[in-house]
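One structure follows; several queries about it will come next.
Here the complex is missing a single protein chain, while all its other protein chains stay put.
Order of writing sets the labels: A and B. Residues in every chain begin at 1.
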Amino acid sequence: MSTVVKAGGAGADYLDERTGLSKFMKKNLGKIFPDHWSFMLGEIALYSFIVLLLTGVYLSLFFKPSMTEVVYNGSFQPLNGIKMSEAYASTIDISWDIRGGLLMRQIHHWAALLFVAAITVHLFRVFFTGAFRKPREMNWVIGVGLLTLGVLEGFAGYSLPDDLLSGTGLRIAQGITQSVPLVGTYAAMFLFGGEFPGDDFIPRLYIVHVLLIPGIILALITAHLMLVWYQKHTQYPGPGRTEDNVVGYRLFPVYTAKAGGFFFVVFGVTALLGAFVTINPVWMFGPYTPTQITAGSQPDWYIGWLDGALRLMPNWEITAFGYTISPNVFLPAAVIPGILFTALGLYPFIEQWVTGDKRHHNILDRPRNVPVRTALGATAISFYLILWIGGGNDIIAQSFDLSINAITWTLRAMLFVVPPLVFVVTRRVCLGLQRRDREKLLHGYETGTILRMPTGEYLELHAPISDTERAVLLGHEQYAPLALEAGPDDNGVEPKQGLSTRVRARLSRAYFGEQVPVPSDGELAEAEHHAHELAERQRRQIEG
Amino acid sequence: MTSHAPLSIAHRRRHPLARVVVLLLALVAVGVLYAAVTGSGTASAARAAATPQQIEQGKELFLEGCSSCHGLNAQGTSSGPTLIGVGAAAVDFQVGTGRMPLAAPSQQAARGPVSYSEEQIAALAAYVASLAPGPAIPTESQLEYADADLAEGGELFRTNCAQCHNFAGRGGALTNGKYAPSLAGATPKQMYEAMVTGPQSMPVFADTTLSPESKLAIIKYVNDIQSQPTPGGLSLGQVGPVSEGLVLWIVGLGMVVAAAVWIGVKAS
Partner (left out) sequence: MSGQGHEIEPSEPAGAPSAHAPGLPPHQQRRADIDPIAARRAERQVALMFVGAALMVIAFVAAFVAWPSVYTTFTLPVLGTVSASNFFLGLTLGLSLFLIGAGAIHWAKKLMPDVEEVDERHPMRGTDEERAAAVAAFERGTAESGFVHRPLIRRTLLGAMALLPLPVVILLRDLGPLPRERLRSTLWSDGVRIVTDPALTPIKPSDIPYGGLVSCVPESLAEVEEEEGTLNARGKSPIVLVRLRPEEIRSQQGDDWDYEGILAYSKICTHVGCPTALYEQQTHHLLCPCHQSTFDLADGGNVVFGPAARSMPQLAITVDADGYLVARGDFDQPVGPSFWERG
């Protein structure tokens, strides 16, 4: 036996004697995970988080989270002799005077953008495939929590350098806080340790950014992964896949290699981005001061929709009895995101209430097979995208030579017109795709080969679908809406239904309403028979 | 002069007032030399005075190419503002950057191909300057920014200019289709003239509130940021997080999702 194997054996023995490691390994080294690229989107988020932790620790060794005013005396000439906070000065030093400092800053920032983007696409995948259904509702809620924390963490992070661009964002945050009815001014004073900008906020933000939120995120990620581990991953419908099994590859060695390799790929991509593309060149913005601002002030992409909501909101303010309420500020900045995130977090429970479906689901839905859920998701995304575009309205105006006022008005109108339209279109597209699936099951797929019969007719040849595809298409669950108990009971008394029951039944009908039914066994048999007959007839005619 | 010796020609050449004349000439020469070497503080005395021929040429060019919008006497019409008092600097800027003559009425005159030669522009400028006093074209010496304070220029730029032209001078949107243009390609002379004349929507930054030294510092800073390297890599237009977000979604996420697809696809 080689030394490595012997040493490994000794190590394993040491641990097993003390922790019972072998029991864990026996059960879990061979754990099966299903294999599909769309299941790796969450991993992108996980790996970017690790990259953030690593690069973040590096940056924290050099960054000075202090708003104490200093006069810059470093190597970067355009800022020589300028008064700035220590936070900003240390960021300039990291960028220009520390080898690898700029690279670490850039990797950190790119990874942060990637972290939230990955959570978002992972959320889309989970939503559109219905992976949030029982038993995974809690994991969904944890996920929404992770998204919220990720966004807050990113905002805190890019505000730490105290540069002109991010400082403007802090001013906006302070103005929004201040506008909250009743407690706004108190909250703003407590947050900033006084008036804006004060000298407390950056150090406070620092602790939130390097300790509090990462700690909570780590705990939530652990809970999130443990749930995935114990509940086992979901899988797409397909041959051999049932509600009671998991089909895939073993953790060790295949997933260790694939997932481990993917970590290095994600880290490598962020490092390459840090090498090739400039991000957040704070030395060009200048230090934050409340009297300066740059044209084209935008937040990072994941806050863009909130900025867009602020821009598109009409100027509605109410003054009465000596008090002021500013819906023009708190509607877009607090109410809309509050509604959206709450609806997002509660969605599994809302859907369960509407469908009355209390079963476990381990097989995923194909989005086309749940047209209303898919359409709802598409509608929400379209709403979000319009707000997001609104956040960049001045950049659009500048780049395409348009009027910023016209863009704003157009987007305001689109916000009301486009989402319902998207709902209707998406639902129709899903139903159309369902119809095509049914056609494929019954008649196979069109080959594009046209046969001209001696009798003069033209026939398109259809080829039968593969067994794999057949299994996938037949995996379409047929739901029926909740039925109200109809008819009087034995004593002739009509059942009383409360409002919530009736609403629920109505919604349930709307949710499932139109579906294209999967062909029954009888229909499939008949179609096969018909296809055989047709093929026979063609063969006879060709052979003459 | 002690004797009644016959007066020589040399004597008669030396007129009694000769010394005075020589002294006066010397003074004038020194004065001209001094003015030529140091240049003048006031803009209006800086250039050699426009010749009447230049002004006449300018007037002809004006009547031909400008009067339809600016009026026969440059007093302005509904199509164009008055040019009385705008100064030579305004003409040099507008015509020298191709903004004028305006080919078609639009929200804003854009930088474009220059329609007149340098000589013609000088003539037009001289004509307009002759109508009423106004900012003059800055001289070479007035544009010497090598000794200006770069960092101070940055502070001034961020306080007075960045809100319209963006932190890197890339320009920005104003209301109703107007915009503050990118400063790329603007020469120091054009920047100075723009600050002093306030073209179109741009405010006027007179020398009394933004001193010439401050203006030179700003010019130095603008030149510096435009020629500065982008150490972190491709610069994405220097318009901020919008382009960074787009690159992330398309390139960054694209690459990692492509890797995920590669991982998931069955190997052959």
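Please note the rule applied: a contact is a pair of C-beta atoms (placed from the backbone, for glycine too) under 8 Å apart; a residue touches a chain by one contact, two chains touch by 3 or more.
Model, not experiment: these values are computed from the prediction.
For the chain that does not appear, the touching partners among the shown chains are A, B.
Within the full complex, the residue among A:M313, A:V370 or A:C430 touching the omitted chain is A:M313. The residue touching the chain not shown here, chosen from A:T91, A:Q106 or A:N139, is A:Q106. Screening A:T91, A:T120 or A:S297 for touch with the missing chain picks out A:S297. When the full complex is taken into account, the listed residue touching the unshown chain is A:G261, out of A:G261, A:G338, A:G432 or A:G513. Across the entire complex, the residue among A:G154, A:G248 or A:G377 in touch with the chain not shown is A:G248.
From the options A:N80, A:T148, A:T410 or A:T501, the residue with contact to the chain not on display is A:T501. Although one chain is not shown, part of chain B still touches it, namely residues 155-156, 159-160, 163-164, 172, 174-175, 178, 180, 198, 200-206, 208-211, 214, 229-235, 259, 262-263, 266-268.
By definition in this document, only the chains that are shown with their structure count from here on.
Separating the CA-averaged centres of chain A and chain B is a span of 50 Å.
By the touch criterion given at the top, residues 35-41, 43-44, 77-82, 95-96, 102, 106, 110, 113-114, 117-118, 121, 164-165, 258, 261-262, 265-266, 269-270, 273-281, 284-286, 291-301, 304, 391-392, 394-395, 397-398, 401-406 of chain A touch chain B in their complex. Here chain B touches chain A in the complex through residues 107, 149-152, 154-155, 158-159, 162-168, 170-177, 179-180, 221, 224-225, 228, 230-236, 238-242, 244-245, 247-249, 251-253, 255-257, 259-265, going by the rule given at the top.
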